[in-house]
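A single protein chain has been omitted; all remaining protein chains appear in their positions.
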Amino acid sequence: MTHRPRDLRVLPAGDPAEDPEFPPGVDEPPSELDRRAVMKLLAAGAGLAGLGSIAACMEAPSKRIMPRVVEPPELTPGVPLEYATSMVLDGFATGLVVTAHEARPTKVEGNPDHPASLGATNQLHQASILELYDPDRPRGALEAGVPTSLEALLRSIARRAPMPGLWFLLHPQSSPLGADLIDRVRARHPTARFAWYSAVDRRSVYQGARRVFGRPLEPQYRFDLADVIVSLDADFLAAMANSVRWSRDFANRRRLRTPEDRMSRLYVAEPCPSPTGSLADAALPARPAEIRTLAAAILARLEGRADDHALSPRHERWTAAAAADLRAGRGLVVAGDRQPAEVHALAHLINAAIGANGTTVAFTAPAVIDPLGPGLSELAEEIRRGGVQTLVIVEANPVYSAPAALDFAALLARVPETICSAVTHHETSRRCRWFIPLAHYLESWGDARAYDGTISMIQPLIRPMYQSATLPELLAAFAGTEQPDTHRMLLDRYEHGDPLAWQRLLQRGVVTGSAPRGFVPPIQLTAGDRQALVAPTPAEPTGDAAIELAFAPSHAVYDGRFAGISWLQEMPKPIDKITWGNAALLSPATAEALGVGDDDVVRITAGKAQVELPVFVVPGHADRCATLELGYGRWAATPTAEGVGANVYPLRPLATPAYATGAQAGVRIEPTGRRSRLARTQEHFTQYGRDLAPTADLETYRAQPDFTAHLWGDQPTWLPDKRHGTPQWAMTIDTMICSGCSACVVACQAENNVPVVGADGVRRNREMHWLRIDTYREDRGDRVEYVHQPMLCQHCEMAPCEYVCPVYATQHSPDGLNEMIYNRCIGTRFCSNNCPYKVRRFNFFDYTEPTPAPLRLQYNPNVTVRARGVMEKCTYCVQRIRSAEIRARKANREIQPGEVVTACQQACPTGAIQFGQLQHEGTEMVERRKQARHYAVLHDLDTRPRTAYLAKISNPNPRLP
Amino acid sequence: MSSRLLIGRPSDAELGEQLLGTTWRPGGRGWRIAFLITGGLTVLLISLITYTIGTGIGVWGTMIPVAWAFAIINFVWWIGIGHAGTFISAILYLFEQGWRTSINRLAEAMTLFAVLQAAIFPVLHLGRPWFAYWLFPYPSQMEVWPQVKSALPWDAAAVSTYFTVSLLFWYLGLIPDLASLRDHAPTRRRRFIYGLFAFGWNGKATTWRHYRAGYLLLAGLATPLVLSVHSVVSSDFAIALVPGWHSTIFPPYFVAGAIFSGFAMVLTLLIPVRAVFKLHNVITEKHLENCAKLTLVTGLIVAYGYILEWFLAWYSGETAEWYEVWVARPTGPGLVLFYLAMSCNVLVPQLFWWKRARTKVWLLWPLSLLINLGMWSERFMIIVQSLEREYLPSMWGDYLPTWVDLGILLGTLGFFTFLFLLFLRLVPIISLSEMRDMKHEIVHRERGHG
Amino acid sequence: MPCKSLCRTTVSPLYPRWSNTVYRAAICLLVLMLASPIVLPMLYVRSTYNTNQFVPWAQPIDFDHRHHVRDDGIECLYCHGSAERSANAGVPATSVCMGCHTQIWNQSPLLEVVRRSYFSGTPINWKRVHQVPDFVYFNHSVHVARGIDCVTCHGDVGAMARVEQVQPLTMGWCLDCHRRSQGTSPPRPPALPAPTNSWSASVGMFAKPVAHDRDVTLLTTCTACHR
Partner (left out) sequence: MADRLLAEFEDEAAIIAAIRRLGDEGYGRLEVYMPFSSQEVEEALALATGARRSRLPLAIFLFGIGGASAAYFLQWLLVGYLYPLDAGGRPPHFPLAFVIITFEMGVLAASLCAFFGTLILGRLVRLTDDVQGTPGFESVTGDRFWLEVPVRGASDEPERTRRLLIDAGALRALRLEVPR
């Protein structure tokens, strides 16, 4: 039942325990914490005292029940509700379904009805819920740092008109409602200007399209139809606007059921291996500036022109193979967002040349408003000219992320009136006169368009925790509305006097059929333009001096706006497994040339800016190039974000914000001689010849389908056989379509109340993730092959951890689960020693007690919050299994296939993780276990894991070595 | 040989005076200083234990994958040391080795105190020590019971049994001497107190009869214990899958190592005691030499254990196992301790082929210290180095101890010494009644010969 | 001189004769002292002091179940409705009380608290009587659905002036019941009315002849209650 919550009460800012609205036991997560002290005293004092339930009883007198005064009809204490809403990132909406326990959102899932989600999510969506409960969120409006009344502020804004020199600086927007409001603002303030700014800039996409087709367009890719995909520095599986959807499409074309199935071939040229690159069949390390040449070269080959580009033999071979394949099969070329317009233009030309347009690519009008409108530079220009009287900044954080050359902080100081609105304080907001707290999306009404243009609804899960306004309300105020109310505005726009339709709309979360049809525009390109495009790039100065910097939004904290979310900070990044910070990623050759290794701090200079970062060496990285992650080194944000990593924004040149070539900015990298240990969750990336994650290429697989035969099947044992009648739960994971995006890691953390241990905790190997992704790479001459292996409790039938536990804290359930009972655990840690997969985690300290009150509201009440000194691990989301069981028992039926979905499976964009009962023939999970390429990790130990893996099959071009 | 076990033929009275006298002859300033230092270390131990329980064992260096480290190393090491005592007093008693007489009480005391140190750790290293009693089968309202298929309850049973039996055996041997003290200690107060512990012993023949039977059988019962305890301890590792632990050689290999380190510790203690109390006539070079010889023998068994480990690791063909033993230990993190173990446990004992090394204390004593060090390193090698490099390279991790780890180890050393000093001051170091027995036998035999 | 050597010897013992008795008594005492920290807690946890049984807690309102249940014959589920749908049975919202008490006894001083709560919007602060540890996940709805009566665990509340806990609610107690039913307990047949509050209904539950099958099933495995 997903419908609009009625009568949700405001959560207090303070300790929820004091909140009369929440009976104990629903507002507090179940936990041993509060009683631990008692237990300790008793047991320590009275020696052998405390038989199990003792502590609870010690507490009984203090526990109170406070029922609601009036029970909202749809709300039953203890029964969670789900609501459809959307999260917007730089203008693009992803549909979500959010679970709420007693009116507090606890978990984010994807909305199956939403084209950009199809039920899946990425790590940012999963973690976004934590921002809602951020204890450091501002409590109200400020004027020059002094609290002031939000209503009064909005009213005064609404009354002043017209404002001369009124400028807005917003993230890209796609909200239809927003578009109307902007018009209304313009109507009321004729001189008002709107500038769009995001540190992760997508203008070049639209410029590229305009150059070829005469107007900005949004390419709509069909990865599920393409036989050959060439990615020009495009991480379309993890780092692009529509990645969640594209991952599913891509996976559908790669998922082999039989050796005979056809799969697409993926060419990737990029400076640093990305999740997409780690799945590539032909990966080519190339510096960002080289990409254009590669594109031009491919185009030249396709058009049969003499190739006059100066390419290294290796690049030569790669482009030749790519061009040949593109011509042969149904091809698709994707250019990365950070590449300049030319590359996008070239990509369009290639797609046109191979007839991809209309088959694997179509175009729509951009979902975002005014895609090529004024940006930060225009604003800066105007400020310098003194034309800006009032500057309204919403969310955007230019003081932190603008290139050093711009010196935006100084410019900002020159604006007389500055208003900033954001969910949490950031570098820019602290320098503005007025601060208006922005409502978190889980507390706001609104609408937005998905990447394909589908209109998606945003509805609140909870009344705003603190005094705050939404962007539409803010704009409405400038448009003259004194008491703006987004809900009302939405009703006016969508209800059409039909409450039922409105109800259904909210339940579905999307306006069906609101996506524009894709079309193929005619190419409008003058011969001169074309010539300029295909012309070879002027050879740039080579030599060790000329090193190039490639900037990439962090996979964890994006452009820095999520730096306050501890889950993301502690999420190991897909390729390097670095948490809590960023590094200068170098190729082995470059590192050697510089005489540095992992953890050596280097000083990076570009123009006037200097940054010091520890080095991390990544095989498969392009030489004479360093990849730097954006989004770290915040200095005036929330405590979690501040001082983590180093801020590399100042190094970005104005012209090409995505990369800096030595020629442009005189980039230098020199060792400092100091070391600073990165917090990594994985230190060894090779398999040391152990057959842990087998891989094969398509030919070998077809020749010998059961090449993993030696890695499955039971081995002889004296012990009795274990599979009996009751449902038997199991999981299969297809390493072939796992890009390592880590959405599952965060999803697991959110579902199971997994604590965060901080950088030092990680350095001391004490991270708590129940689900980690082991990444192994094999260095095959000039190419590096990656394989991601999500590693979680394998729920072995002959579990080594069980028979060493002296107190039955971990033992086996009749339905095949390896159960972990926290409140029985005494912490001998023998189970961890004896777990060959090392998936067990131990609470070395009290990680959950210091959790601030608001954050506790996120806890999943169906999962015990673990105390200090107990072991914990993946439970196959047993809470979900058992509640499904209870549902079935009540209805006196069996559990249906697909009824139980684990958190990791639900989040996984590619559907690599499948879970279910072995009895349910025909389900994806069971089918996979029958495939020839399945295997059990560490099979020869005969632990009989219930988690089966499918070997990674790659599809390399035979003509490429 | 007997002649070399007792130098001179003191009368019973003289013997009594010499052996009982240690309990009432005033100790000099040296004693006070020694008590001060060891007492201080004991306080350190207690405060660190409090700190650990209060904050969580995160204050140690343990982590995933190395979830067991110093605590378990110390446990195994101390238990091992504990072995020599019962070995001497029980097994040598059954084999009627005369030379055990003058050192068995000291050795047994050492055993008790060593096991006491060891017993701290199994509880302390728990995540929630206050629930340690769940390991015992008490009538619980929860109706869940200990899981006795795990090696840890075996441990609990073995160690507590071993301690209890050693204590009873030691005390039984002590009773006649306590009676002697009750009757001969200088002041009435001392006599009164010693009398409380003497159970009213009066040397009646019938009592002696039961006493002998009891003592003999207790010795008989202690004998299998000596061999079983460390076998059980070794099963903590042997039943596990961890490469480097998963080995059938462990029980004999551990027992040998235990007796090896035990005798080393006996020498470490015996030599100074002998010097301080001028016991050269009752603790002769013969005694030292015999200890050294046993050290050599057990040392050779340990060396054999090492060789077998390497061989099996190669022969098993199991990659992880091979890597563990042949690569990780000699070249991985903590390799220093690996080489320390090898040199101290394999090379050092070889010196005992050489008589001077067995008899000259200035050589024997430092060597015994080296062996103790070597055995500690061996436990580090087995426990920590194995865990550092397990099956999945993705989860390999390097271990580093914290100051708390080191402090606790130091603390146990202090506490051990403290207890041992108390023992030296409070009860006869050498069993008077047994010495008398032996003396009369010797005299008897000599008469028989002459 | 014989007499000299044969004179009666005056015994001046280190300990007087009676000290033997004292000595033995002292030893027994010592043994007892060592045993007590083991035995006493075991006795304690089995006592109702620990389980909090049979304590008629005072409540903010002197709500008398006898009156409502026995005299008025109101079903448990009328007020504790969520027991059928949800994990927790819950205490009714003030509005539920007012449902009737706006009509009847709407002037009664006894109901002052209720009215104040209702009109001021501040909840009534009830004391919690039945309580299991937070790491125990007890689900009312499934028990009700599978035919366990309220009285089985809560006792004959209809006969209580002030509600008190009659069952120990210890893990052993839960297990006994789960072993009995072994997941075979039938669903409540439609004929059978909603769980009644008649005592007889529940004695059947316990009187039912049971085969103590001790195999671990989904009802007795740990995660049935601990997650």
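Note that the chains take the letters A, B and C in the order they are written out, and that residue 1 is the start of every chain.
Quick note on the criterion: a residue touches a chain if its C-beta (ideal position, glycine included) is under 8 Å from a C-beta of that chain, and two chains touch if they have at least 3 such contacts.
Computed from a predicted structure; not experimentally measured.
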- Only one of B:Q97, B:T207 or B:T359 touches the unshown chain, namely B:T207
- Consider the whole complex, including the chain that is not shown, and state which of B:W31, B:W145, B:Y304 or B:W365 touches that chain. B:W145
- Query: Thinking of the whole complex, not just what is shown, which of B:A132, B:A158 or B:L340 touches the missing chain?
  - Reply: B:A158
- Of the candidates A:W318, A:W580, A:Y803 or A:F915, the residue in contact with the absent chain is A:Y803
- Query: Given the full complex, what residues of chain A touch the hidden partner chain?
  - Reply: 719-720, 722, 797-805, 808, 811-814
- It is residues of chain B that touch the chain not shown, namely 11-13, 16, 137, 143-150, 153-154, 157-158, 160-161, 164-165, 168-169, 171-172, 175-176, 179-180, 182-184, 195-196, 199-215, 217-218, 221-222, 224-225, 228, 232, 235, 433-434, 436-437, 440
- Across the whole complex, the chain not displayed is touched by chain C residues 2, 5-9, 11-17, 19-20, 23-24, 27, 175, 214-216, 220-222
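Assume only the chains that are shown with their structure count from here on.
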- Message: Please tell me the distance, in whole Å, between the geometric centres of chain A and chain C computed from their C-alpha atoms.
- Response: 48
- With chain centres defined as C-alpha means, what is the inter-centre distance between chain A and chain B in Å? 57
- Task: Would you please write down the residue numbers of chain C that are in contact with two or more other chains?
- Result: 38, 42, 45, 170-171
- Task: Scan chain A for residues touching two or more other chains and write them down.
- Result: 42, 47-48, 50-53, 808, 811, 824
- chain C touches which residues of chain B in the complex? 138-144, 182, 188, 191-192, 195-196, 200
- Note on the structure: chain A partner, complex, touching residues on chain C are 37-38, 40-42, 44-45, 50-52, 82, 85-88, 90-96, 117-118, 121-128, 131-135, 137, 139, 141-142, 145-146, 169-171, 187, 216-218, 221-224, 226-227
- Item | Sites on chain A touched by chain C in the complex | 20-21, 23-26, 28, 30-32, 34-35, 42, 46-57, 59-61, 63-71, 76-79, 726, 808, 811, 813-815, 817, 819, 821-824, 862-864, 875, 878-879, 882, 885-886, 889-890, 892
